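Here the complex is missing one protein chain, while the rest keep their positions.
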Amino acid sequence: MRLLALCFLPAAVAAAAAPLRRGSGLRPAALVAAALAHTALTASLWWRPPAAAVPPETVGWLGVDALGLLVLSVNSVLFLAGAVYAVGYLRLDAPRGGRIFVSCLLAFLTAASVVALSQHLAMLWVGMEAATLAVAPLIFHRRDRRSLAAAWKYLVISSVAIALALLGIFFLATAQAGVAGRPLLVPDLVAGARALQPAWLRAAFVFLLVGFGTKMGLAPMHTWKPDTYREAPGLVSGLMAGALTSCAFLGVARITQVTVAAGLGGFARPPLVGFGLLSLAVAAAFVLAQRDLERLLGYSSVEHVGLLALGLGLGGFGAWGSLLHLVNNALVKGWLFLVAGNVVLATGGPASAANRGLARRLPVSGILLLLGLFAVTGSPPFGLFQSELTLLRAAFAAGHPVIAMTMASLLALIFAGMAALVLEMTLGGSGEAAEAPAPAARESRWLVASPLALAALVLMLGFYIPGPLQSVLARAAAALGGSVP
Amino acid sequence: MSTLGAVSAVGTASTASTASTVNAAPLQLLAAGVLLVLVAGVARAALSRRPAAGDALYRAGFAAGGLAAALAALAVLAGASPPEVRITATTPGGPWVFGLDALSAVFLLAVAVAGTASALYGVTYLRREPHPRPAGVAHLLMAVLVAAMMLVVAARAAVPFLIAWEVMALSAYFLVVFEHDRPEVRRAGLLYLAVTHAGTLALFVLFAAWAGEGRDLGFAALAARAASLPAGGALVLALALLGFGAKAGVVPLHVWLPEAHAAAPSHVSAVMSGVVIKMGIYGLLRVVVLLGAPPAWWGWLVAALGAASGVLGVLWALAQHDLKRLLAFHSVENIGIILLGIGAGSLGITYGHPAMAVLGFGGAALHTLNHALFKSLLFFGAGAVVQATGTRDLERLGGLARRMPGTAAAFLAGAAAIVGLPPLNGFVGEWLVYRSLLPGAATVAGAAGDASRLAILAVPALALIGALALACFVKVIGIVFLGHGRDDTALAGAREAPPGMLGPAFALAAACALIGLLPALVLAPALRVGALVAHRGAGVAALDLGGLSAAGPMTVFALALAAALALAWLARPLLARGPRAAAPTWGCGYPAPTPRMQYTASSFAAPLLLELRPLAGVHERRTAGAFATHAVDPVLAGLVLPAWRGLRAAADRLRPLQRGRLALYVLYIVAALLALLLYLLAAGGGATPTGGAAP
Amino acid sequence: MSPLSPPSPALPALPALAALAVLLLMAPALPGIAVKTKALLTGRRGAPVMQLYHDLWKLLRKRTLLNPATTWLFRAGPVAVIVSTVAAALLLPLDGRAAILSFAGDLVAFAGLLALGRFALVLAGLDTGSSFEGMGASREVTFAAFAEPGLLLCLAALALATGDLTLRGMLGAPLAAAWPRAAAPLALVGISLFVLLLAECSRGPVDDPATHLELTMIHEVIVLDHGGPDFALVLLGGALKLALFGALVVGVFAPRAGLGAAAAIAVLAAGLAAVAVGVGVVESVMARLRLSRVPQLLVGASALALFGILLLLR
Partner (left out) sequence: MPPAAQLLLLLVMLSDFAVLATTRLSGCIRALAAQGLLLGALPLVLAPLSAHTVVLALGTVAVKAVVLPRFLAWAIREASVRREVEPLVGFVASLLLGAGAVALAFGIAARLPLARMPDALLVPAALATLMIGFIVLTTRRKAITQVVGYLMLENGIYLFGLTQTASVPFLLELGVLLDVFVGVFVMGIVVFHINREIDSLDSEQLTEPAD
């Protein structure tokens, strides 16, 4: 019941909020209320999981296992942060009263919840498709030529990806033909994994990896990311980089779960590692000399999904590290994109290197951007440090020192490239910023509360991983054939 | 603040409770020190509206915290061995362990003394800056920096170590870019940050490689794994050189160091040069402690890097006309001396000469402490000069000894110490390093084929370093403090620094003199540190450390020399006959000498630099009226910047791949798919699956 | 494993004190001997051997001149030169057996004391702000930078040959024992030390103590502004340094551990005189080197010592 509510409550709120008149202020309130309710329901799943965690309680095709719960919670928290932010955002920038904006956001939440909770791969696919399409109008939010181009690319590439994923699901169904168990249900697939036809399973893995990998933004299928993240409002980019990416990762993780359970881990891992390293390399190459903050964050997102894939591919500690990184990445991406959104709101232009002295002009956002640079690049004491260190350990534990050293070298390059831009934007600025708009009005409490909260969470994860999270991480990692480091 | 869980003391807890409380005291003192320093910083930041009260609180809190930490260090150096504290962690990598041993203690002492002195100096220094910025944040960052360093040396597990390490690096970064309105400061900051982050990543890899499949990243667990590392831990040792070497400023990883030190406010330069870079040395020594006997190549490599850093560092320093940059290059030089000691120590372990090992490591440890004292002192002096004159350019300074006698005296003491002149502390440290390189009786008695005897070849390098350092500091003092001012506009308003800045400087000068005059105080602890690091080498226990230290005669020598100098100075008036007569400087008959005719910093150093031109990175500029040299860092200008530009150019060449063409983007997806399908075929995916039954 | 060296005896033996007295008293005569030798070889009468004693006496009775541009460093320089040079002499086994002060690694202290003297003297010169004295200071530290590695190489070679880390040992009995098995390297070290003596003590062909042209001077030009008793101390310090290096050279070539105290002191005196004569001979047969050639000479001397070390390591 709670699961159904998680999925359909946002949609219901969206439907209820759609007819509201503009300017009533009720629409942002409805958004926040839905987000709060969603978070509360999600939290209740932590306190009291639906009876019998293993095998997952299944409401039709819905169920909650550790992996799904993790993704669901990440999305929920991120969405709540986004919803609070949206209150401030819609006051400043709300074409048509934000009707489409709020409806699409809630639709996205519904779709993302379906992805996280569905135990049926086809339904996961449907959710993925719906989530993809739900954010498309949001990319086109600015309604100019550049955002149109970005939305078009996003739609075509996502559609191709989603089509390939569908083909992958067909292959998986083919592989399952003649095997006992309900078709395409994850627990049944895992239970009967050894009986699946390996050839079709491999083909399914390949297509699902390319399909969902494109949605994650793994290189070389990442091309839509920088354009899209630059054009979408910061809030939407944050949700895409944090939540949509997590959903896509869940898709990859599910098929990896099945493949590993079938004893084909040796087949599944090299491509994951390859995509991971390639993503890091591409991010490094394009981060250098990048002049736009949001594009930069887009490439940073490519880097981080690369790390997610890498961890999954390394197995062992890597699976655990990857899952922790999922949490960290979502939170830090939300943090940074919201801050980038503040920069765009305050300066009225793109968050490019032409901006100077943000730490002084936008005291909270500027400092958060500066700190975010260190958080997103895995500097201690932020949470990403723990996950990246775990990934490096995983590489050595799996006997791949070269992978570890390649990864570290690329991370160093990425850091240099990111630091060059972010520091140029945040520091300095006295004398250069004579034309700066009055910053105070543009940095309302609603706009900084969420990034601050997300930053606090990321910082906390560097020191302290709460017990329930530990156990969920451990169970999810075990499902992926990994172990707790 | 974190990592909630049970705190339990292990180790010698089984001894009598009274003994264990005494033994635990140093760690409690350290914790108190860290907390006091942090509280002082937070209080100062919170009281930014009432700077006077904030400053007073900050001074008191910082001094108390520094004192507590110093006491903890002294207690351990005096022989206390506190049990380790373990904190159950919720993060991966096992429990967080903290402890203090003699090696930690000597670095903790440096942090406490130089860090506290710098912080106290910084209070007055920042208040007097011409364009005052909110100083509260800078003081808070300083507190964080010092507290983090205290934790770096106390950490006994990789995760807390890395956290403290990076907090240290980042707070230092923010301090370096305190004056970030100047573009060159931002550039310097970026360079520092890029290098330090790369170094941190190297440390990540180091610990990851060391831990392997292990789940516990505690140092004890790592030490237990040391024997099973492939190739004698070659990877770990190489990464240690990379990660810790970058922090320490070993050539060629030093490129960030002069830039950052020149860009930072002077008290920050003092603490960075004095102690932050020493954390790299600490890391290297800690790795040796945990890893046991390093292979021979490592010892030779470290010694060679030390010689290169020392000689090149001082040579490049000689070429500088920027006072703070010059001092920064001297840090590279002194890191070189320290590395020579570490190299000798490591060779001593490898070749089974415990005395060599103990002397080398002990010398490295002592020189670390010494350098912390006199380099901070020198930066205090430089800061006073820069603040009084508004310039760091040597060619515009001169004659400040008459305007700022206190600063000049303190700077002179620091200079004499860093050059290694007896009877000051620099001499004592270098003496130990020399002795580790020189053959002992045992070595000579050993076979002629004993390769460790080749370490003697580093002796002339050390001598060259010393002589060049002397040349350089003669230049600095002569140009800055002696003679006549070269630029009246800069010097017109030069006044003596206030007591708030002179006090910390004199305190450090007194510490330098104390160690120099009473080497007996430090030699035995230094050699104990050396013995700790060398401990896995055989035979250390049998060494007579007291005999090895020669502390007695050294002390007699130093005291006698100091007494003779003082007596001679006091007796000097006895030689005077009649009243003094004033006479101007001999101008060789030229009737109208001007200050512009004085020897300049360029011309002073030119003969040496031109003699060693290929290494020195000096460009000459001769005009009819003037001779000037311009210094470039050959590594930065010839290696690092071209490499960086090359990388950016390569990245630019990749841009067309992402030109926004949808067709191309789809093609990438197709290509990825095809590649995977090929992989599938190669993995036997098609009709002939290998992993399962084909239908 | 034997300890590297026992601590030195608390009370120095009487012969050591006597030898020190001989060294100090004889020092001002050495430049005179050198000058006399040079004069005789070039067919002139030359100044008397005892000239420096007269000069010192004369200077000590003069008034002190005070340059108003200077600070206390200007006056401290000469004092520090004397003290550091005498202190360095205490570390040498002048009687062939015992030094007044000795400890393992005191060779480093020896070099450090010489550096201390140089540091003080050069700063005293720079204190005037004169460009001549700046020039002299620059040259002095430049040549010292090339001479110091040579000195340490020589001492290290001695340490390697004797297995002793004290000057007392490496110039005493162990050295005498080492000569038969390591004659060639020790001879190289001795020659190297002699060349270093020429440079460190500002003798030809490196410097010309007799020149009166400021631009060509090295050592003399640093102390242009010193006068009266200060200048006397500087001159005395220079002479002492010559004696000190002379004692080193004598120590290497004539280890006197086997001789009686009186004989050893006599050999020291004779050796010092011989070294001074040697200096005079060199100055009379070699033209002054161009300044840029001096580092080559010094590197050459260091190479000799290095070669000696390589021979010993073989």
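Here the chain labels run A, B and C in written order, and each chain numbers its own residues starting at 1.
The criterion applied here is as follows: a residue touches a chain if its C-beta (ideal position, glycine included) is under 8 Å from a C-beta of that chain, and two chains touch if they have at least 3 such contacts.
Since the model is a prediction, treat every value here as computed from it, not as a measurement.
Asker: The chain left out touches which of the shown chains?
Answerer: The chain that is not shown is in contact with A, B.
Asker: Out of B:389, B:600 or B:658, which is the one that touches the chain we can't see?
Answerer: Touching the chain that is not displayed is residue B:658.
Asker: Could you tell me which of A:79, A:140 or A:320 touches the chain that is not displayed?
Answerer: Checking each option in A:79, A:140 or A:320, the one touching the absent chain turns out to be A:140.
Asker: Which of these touches the unseen chain: A:5, A:18, A:33 or A:167?
Answerer: Spelled out, the listed residue whose C-beta touches the missing chain is A:167.
Asker: Determine and list the chain B residues touching the chain excluded from the picture.
Answerer: Spelled out for chain B, the touching residues are 655, 658-664, 666-667, 670, 686-687, 689, 694-695.
Asker: Using the document's contact rule, name the residues of chain A that touch the chain not shown here.
Answerer: Output for chain A: 122, 125-126, 129-130, 133, 136-137, 140, 143-146, 148-149, 151-153, 155-156, 159-160, 162-163, 166-167, 169-170, 173-174, 176-178, 183-184, 197, 199-200, 226-227, 286, 290, 295.
Methods note: only the chains that are shown with their structure count from here on.
Asker: When you draw the chains as points and link the ones that touch, which shape shows up: line, ring, star, complete, or other?
Answerer: line
Asker: What's the chain with its C-alpha centre farthest out from chain A?
Answerer: Greatest centre separation from chain A goes to chain C.
Asker: Counting C-beta pairs in contact, pick out the pair of chains that comes out on top.
Answerer: Top of the contact-pair ranking: B-C.
Asker: Round to the nearest whole Å and give the separation of the Cα centres of chain A and chain B.
Answerer: 41
Asker: Chain A to chain C: how many Å between their CA centres?
Answerer: 76
Asker: Spell out, as numbers or ranges, the residues of chain B touching 2 or more other chains.
Answerer: none
Asker: Can you check the complex and tell me which residues of chain A touch chain B?
Answerer: 149, 152-153, 156-157, 160-161, 164, 194, 196-199, 202-203, 206-207, 209-210, 213-214, 220-221, 223-224, 226-227, 262-264, 267, 270-271, 275, 285-286, 288-289, 317, 320-321, 374, 377, 379-381, 385-386, 388-390, 392-393, 395-397, 401, 404-405, 408-409, 411-413, 415-416, 419-420, 423-424, 427-431, 462-467, 470, 484-485
Asker: What residues on chain B touch chain A, complex-wise?
Answerer: Per the touch definition, chain B meets chain A at residues 1-4, 90-93, 159, 162-163, 165-167, 170, 177, 180-181, 183, 186, 189-190, 193-194, 197-198, 200-202, 204-205, 207-209, 211-213, 215, 235, 644, 647-648, 650-652, 654-655, 658, 660, 662, 664-666, 668-669, 671-673, 676-677, 679-680, 683, 685-687, 689-695.
Asker: Which residues of chain B touch chain C in the complex?
Answerer: By the definition above, chain B touches chain C via 354-355, 398-399, 401-402, 405, 408, 412, 416, 419-422, 427, 430-431, 434-435, 438-445, 448, 453-454, 456-457, 459-464, 466-468, 470-471, 473-475, 477-479, 482-484, 539, 542-544, 547-548, 550, 552-554, 556-557, 560-561, 564-565, 568-569, 572, 575-588, 593, 595, 597-599, 603-608, 611.
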